[in-house]
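Here is chain A:
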Amino acid sequence: MGYAEVIQGLKKGQVKSVYLLYGEEAYFIKQLEQAVITAVLVPEEIDMNLLTLDKDPAINELIALIETVPFMGGKNVIHIRGTALLRPRKNGGNEQGEISDKVEERLFKVISDMPDYTHLILSTTDKVDKRRKLFKLIEKHGATVELVNIKAKDVRGWLTAKLADLNKRMDSDATEYFLGVVSIMPQISLNFLHNELEKAALFTDGKTRISQSDLITIMSSIPEISIFSMIDAVSQKQMGKALQLMGEQLKSGEHPLKLVSLLARQVRLMWQAKEMSKDGYGSREIAERLGLVPFIGEKMLKQSKNFTPEILKEITLALAAADYDLKSGRANKSALEEIIIAMCR
Partner candidate 1 sequence: MAYVALYRQWRPQDFENLVGQKHISVTLKNAIVSGKIAHAYLFSGPRGTGKTSTAKILAKSLNCIHGPTPEPCNVCLNCQSINTGTSMDVFEIDAASNRGIDEIRELRETVKFAPVDGRYKVYIIDEVHMLTTEAFNALLKTLEEPPAHVVFILATTEAHKIPATIHSRCQRYDFRRIDAEAIEGRLTAVVQHEGLNVAPDALKLIASHADGGLRDALSILDQCTTMENGIITAEKVRQLLGLIGHEWVWSITEALAERDFKAVLMALGELIALGKEVRQILLEVALYMRSIMLFKAAPDIDSIELYGDDRNVLAKHGEQFKHDELIDMIKILNEGANDAKWAPEPRITAEMTLLSLCRRSAQADMANLLERIAILEEKVSGQSFPRIEPPIIKQVETVRPPTPVKPVVVQPVSPKSIEKVEVKQEISNEQPQTEPVVSSSSSSSDVKEIWDNVLKELVAGGKRSVHACVSQGKLISLDDKQAIVQFAAAFPKERTEKEDYRIMIEKVLTQFCGKTVQLCCILGSAAVAPKAAALPPKEKPVTTASPLEEVHPALRQAIHMFGGKVIKKEEYKGD
Partner candidate 2 sequence: MKWTDIIGHKDQVTMLRHMESSRRMPHAVLFAGPKGIGKNLVANVVAASLLCSDQEERPCGRCHSCQQISYGSHPDFLHIAPDGTNIKIEQIRMLQQELSMASFSGQRRVCIIDGAELMTTQAANSLLKVLEDPPGEIVFLLLAANKQMLLTTIISRCMVIAFQPLADELLAQDLMAKGYLPETSEVAARLSSGRMGIALALLEPEGLALRNQALEMILKLMDSKLEAVWHSAGVLEKMERNDILEFIKYVTYILRDILLLVTGQGKQWLFNIDVAEELCEVADMWSERRLVTAIRAVETARRALLANANTRLTSEALLIRIYDLAREV
C-alpha cells in the first residue's frame, strides 16, 4: 500500500486493524501515525485509549494488550514506535530476544484475527524483512506501508499541499528557488523542508505570498543552499558575493570536501547540459537524461551559457585536484577560493 492509498482509505472510514509503517521518511511515517490515530480516536479519547510505546513489549504482554477491552468503551490504539518485530532474523533460529515458536504462533493467530476494538500501529525506520511471516500476515490482514524518501520530482506536489495547509502561496521565482535548492540535496528530508516552510510562513505573517527574497532571508544556510547561491553569483561573475558565501560556509566549520563535491556536481551538470545542447537536445530531454526536474534542467542550461567548455573542464580538474590535495593534507581551503576566482574570470 502507498501513502496516498492509506489516506484515501482513512477518509472513507476504512481503518485497518494493523498497520506496519516502515521506511526512511520519518516525516511521512509520523503523518500516517497521526492520521490513523485521529481516524480512530477523538481528542478526548486519546488520553485513555492511546498507548504509545517506545519499544516492543514482551509478546505475551502485547497479545494481552491487544485483547484487552477498552475500559471506557471506544477503541484501543496501540502504537509501537521503533518496533523490532520485523527486523531481519539472524541466522540460526532462536536467539536471545527472539520469541519462542509457540508464543509466535499465538501472535500470528491474533494478528490474523484482530478484535474489532483494537488497532495496532507498528512503525520503524529500521530495515524490515518482507519474507517474515509476520510481515505477510500484516500485509494480508492489515496494511504494510513503505515510506521512502521523497523524490525531487514529487516535491512540487508536496510543496503545493503544504502551502495550502499553511494558507500561503509562493511567488513563482520563490518556488523555483525552493525546488532548485531541493534539487541539490543528496537526500531530501521532509521534516527539514516542513520546518523551513513553517518558518517561512511565520516570517511572512501578514502577507499571503512568500517571495524569493523571503526564502533567502529565512531559510537555513545549509551548504546546499550556499552552493546554489554561489553558482548563481558565479554565473553573474559576482566574485565578491561568491567568495563571501564560500567563506561563510568554511568559517562555520563546513568541511571543504563536502563543498568540493557539491560544487563538482553542479559544474558537472552544467557541463553535461551544455554538451547535450550542442548535440541538439532540448532542455526537456536534457532534464530527463540528467534526472532533473524540467525547470532545473532549464536552469542548468541557462547557467552553463556563462561558461566555456574549457573553463568547465578546467574547474572540474581543479576540483578533482582540490579533492586529492585536501585528502592528502596538501591543500587547505584556499584552494576552493582559487577555484571560485577562476570561475568568475
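These made the cut because all candidates are chains of the complex that A comes from, given by their letters.
Definition applied: a residue touches a chain if its C-beta (ideal position, glycine included) is under 8 Å from a C-beta of that chain, and two chains touch if they have at least 3 such contacts; residues count from 1.
Just so we're clear, the structure is a prediction, and the values are computed from it rather than from any experiment.
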From 1 or 2, the one in contact with chain A within this complex: 1
Candidate 1 partner contacts - residues on chain A that touch it in the complex: 26-27, 52, 54, 81, 189, 191-192, 195-196, 198-199, 202-203, 205, 217-218, 220-221, 223, 237-241, 243-244, 248, 251-255, 258, 310, 313-314, 317-318, 320-321, 324-325, 330-332, 334, 338, 341, 344-345
